[in-house]
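A protein chain is absent from this complex, but the other protein chains hold their places.
Labels for the chains are A and B, by order of writing; each one numbers its residues from 1.
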Amino acid sequence: MSNIKPRVRIPKSAKKGEVVEIKTLIEHKMETGQRKDKQGNKIPRKIVNRFECKFNGKLVLASDWHPAVSANPYLAFHFRAEDSGEFEFRWVEDGGAEFTKKAKLTVS
Amino acid sequence: MTETQLTLSRRQALKGASAFALTLMAAGLLAPGAHADAAAVDEAIKKLVKGTPTEGKIKLDLPQIAENGNTVPVAFEVDSPMSEGDYVKSVHLFAEGNPTPSVASFHFTPQSGLARASTRMRMAGTQNVVVVAEMSNGKVYMAKQQVKVTIGGCGG
Partner (left out) sequence: MGNTPRKYALVGLVLAMAAGAAGTAVAEEKKDWGAYKVGDKRSGYTYAAPETRAMQDDNFQNPAMLWAEAGEELWNKVDGEAGKSCASCHKTPDSMKGVAVSYPKYVAAKKGLENLEQRINRCRTENMKAKEWKYESKELLGMTVFVRHQSLGMPVNVKVDGEYAPFFEKGKAFYNQRRGQLDMACKHCHEDFAGTQIRANLLSQGQGNGFPLYRLKWSGVGSLHRRFRGCNKQVRSTPYGYGSDEYLALELYVMWRGQGLPIETPAVRN
């Protein structure tokens, strides 16, 4: 589990008031719970069900995911830059495991 | 924190619903491969948002024909100033022909700057994709588009 590494791409810097794009990608099978293994047993559901992006501790965007989100989930969204600070990205898996990533943004 | 907990319990409710559907399936009451339909999506929308959706404000970016149902790119943008007083609160993504209608929900804040997101979704076949947006003033908008999912000739 611990070797799941999320990827995040943000611009290094932004002008005050600029709306920038943030891209995220995490390696995950997103097991739907609908599939069966070769013996015919149901493979239990295991997906990333929640994503959050905070900036300086304040929520920017949250997203709830269901099994219909593709494997290796990709999400791109936007952020209005006002002050310099740090992003915190968080992915939560069924069962509560979390994967996080941080990234700094300089606003001029 | 309350926000998070609310969302969690909502999700658990949905999880419960799908677990129930699976039980029905196991009992042979629902044909295997049963999928959601327009009515199930309406039901899911009612569970998630108050008010009746009207058309408009939402721009969808979806392929007309998807090469593979495993990974269909989907993007939307909701027309909004995204200011403290007027922003898009949540956008919900549904698929009418999947085993369960809900695909994802996106909760925006004024800091989002733009109510746009792009992701990739699974589609069990040709079907409508429905996007519902809840605005901070309580208004609800909706958009719908059909995506044809091609049936592979060569599995490999």
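Criterion: a contact is a pair of C-beta atoms (placed from the backbone, for glycine too) under 8 Å apart; a residue touches a chain by one contact, two chains touch by 3 or more.
Since this is a predicted model, take the numbers as computed values, not measurements.
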Touching the absent chain when the full complex is considered, from A:7, A:42 or A:102: A:7
Chain A, residues in touch with the chain not shown (by the definition above): 3, 5, 7, 9, 23, 25, 27, 29, 70-72, 74
Chain B, residues in touch with the chain not shown (by the definition above): 63, 65-68, 70-73, 150-156
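As a convention for this text, only the chains that are shown with their structure count from here on.
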Approximate Å spacing (C-alpha centroids) for the pair chain A, chain B: 18
Contact set on chain A toward chain B in their complex: 19-20, 32, 34, 49-50, 55, 58-71, 73-80, 82
Residue numbers on chain B that touch chain A, as the complex places them: 3-4, 7, 10-11, 14, 70-72, 75, 82, 95, 98-100, 102-114, 116-123
